[in-house]
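Certain chains of the assembly are absent from this excerpt, and the rest are unmoved.
Chain naming follows the written order as A and B, and within any one chain the residues start at number 1.
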Amino acid sequence: MSEFSLSTTRSEEMIDITGRVNGIVRQSKLKAGLCLVYTPHATAAVIVNENWDRNICEDILLSLSRMVPKHADYKHDKVDNNAAAHIKSAMLGPSETLTFKDGALVLGKWQAIMFCEFDGPRQERRIIVELVGK
Amino acid sequence: MSEFSLSTTRSEEMIDITGRVNGIVRQSKLKAGLCLVYTPHATAAVIVNENWDRNICEDILLSLSRMVPKHADYKHDKVDNNAAAHIKSAMLGPSETLTFKDGALVLGKWQAIMFCEFDGPRQERRIIVELVGK
């Protein structure tokens, strides 16, 4: 199990973590297998999509905010005021599982691994990477 | 492969299965690896989110019902009248993959594994747990 952390600077944002995950895969000396990218937070998520056009990240955040508007009579808002962030986190999920070959992640030309912040800014968000293979 | 089952008592609800999955991890004697938590049903799901404030589970179910209203001209409703449950199940997915270390799941402080019922009550809902590791 490997782990790294990052800071977020906005209430919602996406941060490309492909390079850091690929570094862990390369250093492992494993040649092939499965790679779990997991964030241990209930108001964040990990997705795979395009980051070449950064607008896509903004479009995804916009679309999620339309589907899950903030403060729409959620009960948890009386406790911690961040219910919408929990709902988005549950929808997208805390992880993605990928495969790797010859020490590198197998990703499509337009795919990047993106950490999604839904309740920032936060000084420390953790990402755990677990590899299983040979 | 291990398996356990549970009953649901409402049309929609979330049930915390973290303890039962952790019991399987502990009994396996494996020290580290990947843990798949999978439900073999097309009107249920498995997610990871907060269960300390139970309101969050209700907020997630409420929000999903706003996004996927029941009986909104779905074709499958003429066959089995539970199309919205299938759509929610497809959105959240039948599984989560986690990692474990020293015989225990690696979860964030606010994370729990929740079984989601979208077409209950049901007498028997199954959860399959598969571990791969050392």
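Structural remarks
By our rule, a residue touches a chain if its C-beta (ideal position, glycine included) is under 8 Å from a C-beta of that chain, and two chains touch if they have at least 3 such contacts.
Just so it is clear, the structure is predicted and the values come from calculations on it, not from any experiment.
Within the whole complex of this structure, the shared sequence is present as 3 copies, and 2 of these are drawn in position.
Everything below uses one rule, namely that only the chains that are shown with their structure count from here on.
These two copies of the sequence, subunit A and subunit B, are related by a rotation of 120 degrees on CA atoms, to the nearest 5. Centre-to-centre, using mean CA coordinates, subunit A is 20 Å away from subunit B. Across the interface of their complex, subunit A is touched by residues 32-34, 47-50, 53, 55-56, 58-60, 62-63, 66-67, 91-93, 96-99, 101, 106-111, 132-133 of subunit B. Taken together, the subunit A residues at the contact with subunit B in this complex read 1, 34, 36, 38-42, 67-68, 72-76, 78-80, 83, 86-87, 89-91, 93-95, 97, 126, 128, 130, 132.
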